[in-house]
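Every protein chain of the complex appears in place save one, which is left out.
All chains are identified by letter, namely A, B, C, D and E, in their written order; residue positions are counted from 1 within each chain.
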Amino acid sequence: MTHTLVCFGELLLRLGAPDRELLLQSPRFDVHVGGAEANVAISLARLGHSVRMATVLPDNPLGDHALGELRRHGVDTRAVQRGDGRMGLYFLATGAGVRPSEVLYDRTGSAFARAAPDAIDWQHALDGADWLHLSGVTPALGSNGAKAAQRAADAARARGMQVVFDGNYRSRLWQAWDGDAPTILRGLLGCADLAFADHRDIAVVLGHEAHGNTPRERFVSAAAAAFAALPQLQRIASTVREQHSVDHHTLSALLCTRDGDLVTAPACTLTSIVDRIGGGDAFAAGVIHGLRRNMTDADSLHFGLAAACLKHSIPGDFNRVAEADVAAFVADGRLDVRR
Amino acid sequence: MTHTLVCFGELLLRLGAPDRELLLQSPRFDVHVGGAEANVAISLARLGHSVRMATVLPDNPLGDHALGELRRHGVDTRAVQRGDGRMGLYFLATGAGVRPSEVLYDRTGSAFARAAPDAIDWQHALDGADWLHLSGVTPALGSNGAKAAQRAADAARARGMQVVFDGNYRSRLWQAWDGDAPTILRGLLGCADLAFADHRDIAVVLGHEAHGNTPRERFVSAAAAAFAALPQLQRIASTVREQHSVDHHTLSALLCTRDGDLVTAPACTLTSIVDRIGGGDAFAAGVIHGLRRNMTDADSLHFGLAAACLKHSIPGDFNRVAEADVAAFVADGRLDVRR
Amino acid sequence: MTHTLVCFGELLLRLGAPDRELLLQSPRFDVHVGGAEANVAISLARLGHSVRMATVLPDNPLGDHALGELRRHGVDTRAVQRGDGRMGLYFLATGAGVRPSEVLYDRTGSAFARAAPDAIDWQHALDGADWLHLSGVTPALGSNGAKAAQRAADAARARGMQVVFDGNYRSRLWQAWDGDAPTILRGLLGCADLAFADHRDIAVVLGHEAHGNTPRERFVSAAAAAFAALPQLQRIASTVREQHSVDHHTLSALLCTRDGDLVTAPACTLTSIVDRIGGGDAFAAGVIHGLRRNMTDADSLHFGLAAACLKHSIPGDFNRVAEADVAAFVADGRLDVRR
Amino acid sequence: MTHTLVCFGELLLRLGAPDRELLLQSPRFDVHVGGAEANVAISLARLGHSVRMATVLPDNPLGDHALGELRRHGVDTRAVQRGDGRMGLYFLATGAGVRPSEVLYDRTGSAFARAAPDAIDWQHALDGADWLHLSGVTPALGSNGAKAAQRAADAARARGMQVVFDGNYRSRLWQAWDGDAPTILRGLLGCADLAFADHRDIAVVLGHEAHGNTPRERFVSAAAAAFAALPQLQRIASTVREQHSVDHHTLSALLCTRDGDLVTAPACTLTSIVDRIGGGDAFAAGVIHGLRRNMTDADSLHFGLAAACLKHSIPGDFNRVAEADVAAFVADGRLDVRR
Amino acid sequence: MTHTLVCFGELLLRLGAPDRELLLQSPRFDVHVGGAEANVAISLARLGHSVRMATVLPDNPLGDHALGELRRHGVDTRAVQRGDGRMGLYFLATGAGVRPSEVLYDRTGSAFARAAPDAIDWQHALDGADWLHLSGVTPALGSNGAKAAQRAADAARARGMQVVFDGNYRSRLWQAWDGDAPTILRGLLGCADLAFADHRDIAVVLGHEAHGNTPRERFVSAAAAAFAALPQLQRIASTVREQHSVDHHTLSALLCTRDGDLVTAPACTLTSIVDRIGGGDAFAAGVIHGLRRNMTDADSLHFGLAAACLKHSIPGDFNRVAEADVAAFVADGRLDVRR
Partner (left out) sequence: MTHTLVCFGELLLRLGAPDRELLLQSPRFDVHVGGAEANVAISLARLGHSVRMATVLPDNPLGDHALGELRRHGVDTRAVQRGDGRMGLYFLATGAGVRPSEVLYDRTGSAFARAAPDAIDWQHALDGADWLHLSGVTPALGSNGAKAAQRAADAARARGMQVVFDGNYRSRLWQAWDGDAPTILRGLLGCADLAFADHRDIAVVLGHEAHGNTPRERFVSAAAAAFAALPQLQRIASTVREQHSVDHHTLSALLCTRDGDLVTAPACTLTSIVDRIGGGDAFAAGVIHGLRRNMTDADSLHFGLAAACLKHSIPGDFNRVAEADVAAFVADGRLDVRR
């Protein structure tokens, strides 16, 4: 039974200002659990996959809550460690109109960031698993994170598992500890069969600039460079986002394969966006869903884009949709009240 | 004194997830009272009409609340019976963007559905009344409902009252008890002077398909068939709704008369829709208002469409607008803060 | 040290229905502090200016709260008097879609309105100040207000201060006491170096109709008349607002100088508007900020328009943005999550 | 059909700080409708009586809300006038432990206070009524209120109705307009068959000090003086309240009859008090209920005390209990969950 | 590995009025998941036991939520079936002072009540389990429930498991379907090793009245009769509750063993009770915890009483305490802030 997907990364609590207010305009925070890799884990669990989360949480009620949320959504938590340190937090003021959303990270000293590179027993954590999902957030957290991510990727490769890597490049995190992002990320991306990355992510790793006048041209150029440099890599996918206002985007998606096929998913207009956080993770989960379900690349990309679009309508970091919801949107896009 | 309009139908409690969340994403429900016919009753009461509600409510605090809401808005409750059974409920997750709203009905075993066909004493309930309003929801609830609705329509006809019938065809309700929808609905529609119905409603009743490439052509085709088959019927009206996203619709309206006139109300764009539930009931109430106030068909249709548009901006099932609000929107459409 | 700007006007409590509801649809009010001149004061304090508020508040917990809000935002409150009377209130039902927002004023008998014309000791209140900001709301409150505003303007002129006057014409307030608006407002506008006014405000004061087919032509025509009649006046500025729906506006801005220059700021589209109240005050504060920082007229107008646009995304009357927020919007308009 | 009880008095909106906070500690008010006489009206309506409210409300959404609350609870509103002026408000910070609740009245200039003494057409308002209920709040509001209350009492006496007068002496209101409280109140009390008053209320009216070392002795002394001075008066009743903390009271009740009987209701301990406002009105309504239902004086007093005790457990000004709730408490006082 | 405890029973959603209000006094419900047996399951899971829930839930978002809550707290859900029917609901108005809490059940037609007696595959559900917990609620739901409970008890007995039965006698449920409570309950109690029951529960089953003037004497008398009639039974335990007010109870506990020992736990005073629902289930879970951890009967009873006391301080049906919380309360009862 080797059909479990393992996600490795940090969970955070989001403390958000209610009702489009600025932080502490009212003396209240609404709380959501998030984290790029946990978002993928929960999306996939809700889409019906067997998913396991590997992470380190503090041994306090905040860690208990994050753990409980994983369990609630059906994620296997046997590979969750409890460790010294804080719960990582982020504060969010959701924007509106012409005011962008603002994130204030407060994750220094978290149990995940402080965990030793061998905190997770990968023998145990990958038992019965066939896919591993990682993102560029973990190595950006510091030397521990960088080593831990590479250990995870190596362990998965050694087992012949599929490895997914989501770029998620955050320059501010890397600057905070002066990490050598290109070298570290290249090590991880080199293990990946499937990458979620745009031309900027690729540029960081390979140090070359993508050519082209359109997002599509730049993506194709970057993908070609990536396939050339990274022999393990089979597919690269990315969303293309155009932002007319904070609440009004156009979202499309691209996927390149090693043998040079470019697959595109047509643009979807998103108005009255409820919560944009986690949109990229929903996309990744949707594409992974398709591939694991043996859909074609094109259908997987469509499914991923549809999942990402639906995420924008749901409060919180998680994409709480079922497979039938995404399928219905892909199939007919009927928008009237379902009753 | 024969100037009261009587509405007959079930009241429900809506238990809604707050702030565009999915059901029970937060452990809280916001509560509204609704029900197609009660929505019409309350709209008309707020527009200044003498309105009476005939219904059956459970004898518990939930029924008390529904009754109190009717009274609060000035609806006459002398024809409200209390009976055995539950309060009918529906759970609502209001959608956003590309995610449709979802209704979960929980109305089985309600006091209204369990009430005997003669639970309402129509002699008493119609006393002093000149109009009766019914909808297709009541006969869909089961054999009791179907018989009760027909008794009401027959009593009204016998008194020479005007009868209004709003299609509101809900296939899931009919399937639940295997009811003979065409026969039952034809009986009711055959009593109506004024019907709110689109070509699909008519098709169910008359078993014929409307022709035409546009909503307008299909409506005209269906209306012709209806007038041919139903000699009592004088007017059919319907909205035409185009949904660009869950929060962004275009709404227009059509009305056909027995002598073949087609009246149209120009399309209105609705953005940032707050609550779409009850929009059709607001339209019906608005058209009825116009006709009872001896407006022309065109003005009545305009008034109905304007009322429906305003409803989309108001949380809850009821259209809590006054005549002056609708008139101002019809007259000038000024949108700036009123102070 | 003469670098303080003094604002003179009434503070109000806004009691607002939550979540786009009508007043008392739910039994709750959300409370914000507001008032045209206080909005300017707080905007400017947050933009880094030394600002003082001159006003009269009741000596009760409601007045304490308004005073505390001024202090919280760093406004100097040494010129705040406490007096007999109520706290002025206004009730707000924020509109949506095609339903306009509705304001119900409840400010009769307020401590500010009841204060004697000499309640503020202007010798003390203007100490160390170089700018005074007034608006047309204060003289509209009654004879006391009209006299008090003129005293303030005269005292500022006598000290050689810059005087700013924001039209804010409210016909309902003038009608309530039968005040001679043209004469009183001309006295105040005659003291102003900088005015915020559109052609309708100018028409009230000068009794002439502006010519032109576009807002721009009418503004230029009105400005020419104003400069001709009011020798002290150096600049007039105004926003131009086009309302597609209650939540969707296009906003641009115009500024004329005495020597005939017309400066324009290009239109900005505002969708999913959160709170339109205080938009004009945010504009005024932004333009004043630019002028006090020795920006060009064009940059000042741009800054003012950008500040006004951002205000539409923030709940409450105050524009809680920092200079960097406005500058970022002017510079690049990047809308994605800032993290 | 002369079995309706009419209450005459002002309705107020209570704007309360949530969760035992001080006013505006959080920027929110919870809203309740109240007013001494309306509280009695609603209590009695819920206890099954035919009740009519005579009052004057402003013609705005706040007045509409108060009117709607009366209707919701089944109070006949045919004698409600709409008039110029504000909605009377009061702000409430509910205390706890050793911190008393604080009321900030904001009722100056209300539509009720500004109404002419003949605003209510008593011929119409008392039609079909057999009891009138008034309180000392109305005459305390000013000369208009004093005259209006006397007109009401005179009209009721002229019709041979029973008149109930609840002392509710508020010295601050009388001082505000320098009203001659003893004379005015004596006029009203002179019309009453039943009075709710303690020895302090009687002292104000009759100008004599009650004797005695206990509340009971002082009440008997005052009652004797009242019966001597006021030949119409048949019964006086009062609660006796001992306050151990703001949330912990002991409540008992006394009633004297003209023929010298003293009836007592044994003390009830109230812990964890939820809302003390309206306790006296609930008592009055309970006693009136008993008398109108032809209970003995002792049973009426018991019923009134039980109703008052239950009120302390209910948020808001109204005593939202049914007759069965009070009867159950009187009968067995069982406190466990009812299921 | 036979160390899992299985609980069998219905889960319900509690829809509660907020802040001690009556039902629908504000248009909002706070939601909790509950159910006597699920409460025991979750208590034991939080106390560190391996617990499995056997139940039937509807296949809709309400059932999903209940399932997710079980998982969140670490309860094994492999024996949860999804079936046709509604989610069982109950509405709660939490009382205060002298006003009792009121429960309005709305569980007719639930998926659990409609499930066939063999809906649960007990071979699968009891796999690896050594204890089974049932209560008197399930057989009271109707013939299906009565049969299903007996099947569960028989299957457990056949496997040599320990069976726990909690009386939870609800006369209103039995009356609704005219069930033969004594016979059915005797069948279940006859399978039990451990029973939670007071003298009234025993009287229902055995049809004899307990003797004695105190709760203790009556409990001992009833226990003796039970041991005589039911040879399998080893222990009976019960709380003794004295209610001074709705928020102020005294709670003690008694346990009798087959060999005649009476163990008592000294009374604990509970003031400012937050939520009394689930107190008995918390007691049962605490006693079971002690017995499964091989504590003495006395220590188990103490632990159970302490757990029950703590439950009264926690909102919702579940006793969300850890073993350390109960142990600390038993050990020292220190009440000051833990920091």
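Operating definition for what follows: contacts are C-beta pairs under 8 Å (C-beta built on N, C-alpha and C of every residue); 3 or more make two chains touch, one makes a residue touch a chain.
Given the structure is predicted, the values throughout are model-derived calculations rather than measurements.
Trainee: Under the definition given at the start, what are the shown partners of the omitted chain?
Mentor: Counted over the whole complex, the chain not pictured touches A, B, C, D, E.
Trainee: Given the contact definition stated above, which residue among C:71, C:124, C:211 or C:334 touches the chain not shown here?
Mentor: Once the missing chain is taken into account, the touching residue is C:71.
Trainee: Footprint of the hidden chain on chain B, which residues?
Mentor: These residues touch the chain not displayed: 26-27.
Trainee: If the hidden chain were put back, which residues of chain C would touch it?
Mentor: 68-69, 71-74
Trainee: Applying the definition given at the start, please give the residues of chain A touching the unseen chain.
Mentor: Touch set of chain A with respect to the missing chain: 15, 22-24, 27-32, 60-62, 65, 86-87, 89, 91, 93, 102, 104, 106, 108-109.
Note that in this section only the chains that are shown with their structure count from here on.
Trainee: Using the contact definition given at the top, which chains are in touch with both chain C and chain D?
Mentor: Chains touching both chain C and chain D: A, B, E.
Trainee: In whole angstrom, what separates the CA-based centres of chain D and chain E?
Mentor: So the centroids are 45 Å from each other.
Trainee: Between chain C and chain E, what is the separation of their C-alpha centroids in Å?
Mentor: 63
Trainee: Mind pulling the chain D residues that touch 2 or more other chains?
Mentor: Residues 27.
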